[in-house]
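Encoded as structure tokens, the structure appears first; notes follow it.
Just one protein chain is left out here, and the rest sit where they should.
Should a chain be cited, it is by its letter among A and B, assigned in written order, with residues numbered from 1 in that chain.
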Amino acid sequence: MKTKKIITRAFVYAFLIAAFVVSVFPFYWMLAGMTNNAIDVIKGKMTFGGQMINNLKVLITSHNLTGVLANSFKVSIATVIGTLLVSSMAAYGFEVYESKGRNRSYAIILLSMMVPFAALMIPLFRLIVRFGLLDNHLALIVTSLASVFLIFFFRQSFKSFPREIIQAARVDGAGEIRIFFSIVVPSMKSTYAAAAIYAFMTSWNAYLWPLIILQTDKQKTITLLISSMSSAYFPEYGVIMAAIVVATLPIIILFFALQSYFVQGMTGSVKQ
Amino acid sequence: MERASKKSFIKIQNRYGWFFVSFALVLLGIFLIYPILNSLYLSTTSTKGIVQKSVGLTNYVKLFKDQMFLTALKNTFIFFIIQVPIMLLLALALASILNDKSIKLRGVFRTAIFLPAVTSLVAYTVLFKMMFSLDGFINTILMNLHIIKDPIPWLMHPFWARVTVIIAMTWRWTGYNMVFYLSGLQNIPDEIYEAAEIDGASKLQQFFHITLPMLKPIIVFTSIMSTIGTLQLFDEPMNLSQGGVTGSTTGPGNSLLTMSVYIYNLCFKFMPNFGYAATVSYVVVFIVATLSIIQFRLAGERK
Partner (left out) sequence: MKRVLSLLLVVVMLLSMAACSKEAEKPATTPDAPAVAGNSGKVTIWAWDPNFNIAIMNEAKARYQKDNPNVEVEIVDIAKGDLEQKLHTNLASGVTAGLPDIVLIEDYNAQKYLQSYPGSFADLSGKVKHSDFVNYKVGLMTIDGKVYGVPFDTGASGFYYRSDYLEQAGYKHEDLVNITWNQFIEIGKKVKEKTGKKMFGFGLDDGGLMRVMLQSTNQWYFDKQGNINMANNEALKAAVKAYKDIVASDIIKPTSGWNEWVAAFNSGDTAAVVTGVWITGSIKAEASQSGKWKVAPTPRLDVAGAVNASNLGGSSWYVLESSKNKDVAVDFLNKVYAGDNDFYQKILIDRGAVGSYMPAQGGASYAADDAFFGGQKVYTDFSEWMKKIPSINYGLYTYEADSAIFSVMPDVYSGALSVEDALKKAEDQLKNQIGK
């Protein structure tokens, strides 16, 4: 019995370590790439070189890295805050106050998520121009405030939230809005954390829509910068890798910061 | 008396319901539903840029004679049927292992496995093309281990090109799905597992009798999202196949041409026919919707 347990454990760790190596290797390669010049990157050099300072310098001086990062942060942070609020409220509305009308609109929304973005681009573009939001970061934010994906995700997560708690709060005389914000939201931290990571990532990595909406270099986000750098006849891969590392760090930091919520159970906070 | 108060309670409830969903509904109405209606109209036209003419439903008829579309449909289904189950099972396995508190270094593993999802598409493409080149990393390892004798023509042969894309997708999205499972697992109270432990249930039994049923809503969520993601698959085939100077086909012999890539080509690479592209989009919608309804039903969830 004991040996069987040890063997199972060994398998589990072997599996985890394999997944770890496969997942991390490309990241190691990106880090190595940012310290090499373009030719070495193309040739597939896997060791660290001495070009890091140089690459970063090019990135900051000739590609306006700070300005670009500021744009990306501005858009992403505004989007995350807005969309968590709007989407989770909607999901709560759909799940807790079920009614025929709302279920019908929910079905329509879900269905609309399935339309490929390419089909909507031109009408949406016309709309944004009519609103006068061309080349404006607001155009990126307002269009992603209500995320069907997040509404769907929140609703699926709210399904496991015990209704008795809501009932009990009502009996205690708490208002509906108050129940949501001071009872439901705090006890669904892991869901909000996952949603925040998702929302931040989507906004930070958004590509097609910013590409079409943003017109000037001044407004550019980090994804657009990386894309334009890599389309050259002879791409400066060392610098591109540096840009990619810089672009990836914020998401990793956010993930690190929020992952503690995945560990913490929700039971504790619900019970109190 | 009783009835009256119940009625007013329902009325109030209803009002709150609409309040909660109103912000999202207004925004979605403007930025999603309106463009959709607009593009539905577009799908009944044939365009050459701005030279537009109405063609009624002929676009929908044309589809079934369009060899390129049928290729795209076939390729997309190959990816869907093979890749989605592999990825979701892997993600579920990793999530339930990493939810076990007795595992050491959980945080490190979690972050590492999530990493591929945050890697920029550019880096990921360059790297995968390099690793899977003829004299690349993967072939070298496989040959040194004597698993294969000749290098595998990964991105140069229709069959292997599809295998490469499936590997790439699984690598990139497994950790991402794992995060949703992990957040879902947090909603299952520890006491249930503790009770099962006392009853002598094995880890595997616990997984099938507790984890799976409790996680069902999230599993439905990820499988529907993956269905949508795969049927709209674009990034991987587009970037892994970018061929040389002109990029004539998507993968060898168009083996990686998916419906979304085809839509893209119709809009931006070929003579721009936005009307026909919209038609293809609605076929995608129809298929995804059908598959999603099937998944909801299989999971026994009310609509």
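Simple rule for what comes next: a residue touches a chain if its C-beta (ideal position, glycine included) is under 8 Å from a C-beta of that chain, and two chains touch if they have at least 3 such contacts.
Just so it is clear, the model here is predicted, and its values are computed rather than measured.
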Identified contact with the non-displayed chain, of A:19, A:38, A:222 or A:244: A:38
Of A:30, A:52, A:65 or A:86, the residue in touch with the unshown chain: A:86
Which residue of B:21, B:36, B:113 or B:126 touches the chain not shown here: B:126
Residue ranges of chain A at the interface with the undisplayed chain: 38-39, 42-44, 78, 81-82, 85-86, 121-122, 125-126, 129-136, 138, 141-142, 145, 177-178, 181-182, 208, 211-212, 215-217, 224, 227-234, 236
Missing-partner contacts on chain B, residue numbers: 23, 47-51, 65-68, 71, 126, 129-130, 133-134, 153-158, 241-249, 251-254, 265, 267-272, 274
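What we mean here is this: only the chains that are shown with their structure count from here on.
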Distance from the mean Cα position of chain B to that of chain A, given in whole angstrom: 15
Chain B partner contacts - residues on chain A that touch it in the complex: 8, 12, 15-16, 19-20, 22-24, 26-27, 29-30, 33, 41, 44, 86-87, 89-90, 92-94, 96-99, 102-103, 105, 107-116, 118-120, 122-124, 127, 142-143, 145-146, 148-149, 151-153, 156-157, 159-161, 176-177, 180, 188, 190-191, 193-194, 197, 201, 205, 207, 223, 226-227, 230, 237, 240-241, 244, 247-248, 251-252, 255-256, 259, 261-267
Chain A contact footprint on chain B (complex, rising order): 13-14, 16-21, 23-25, 27-28, 30-36, 38-39, 42-43, 93-94, 97-98, 103, 106-124, 126-127, 130, 136-137, 171, 175, 179-180, 182-184, 186-191, 203, 214, 217-218, 220-221, 224-225, 228, 231-232, 259-260, 263-264, 267, 274, 277-278, 281-282, 284-285, 288-289, 292, 303
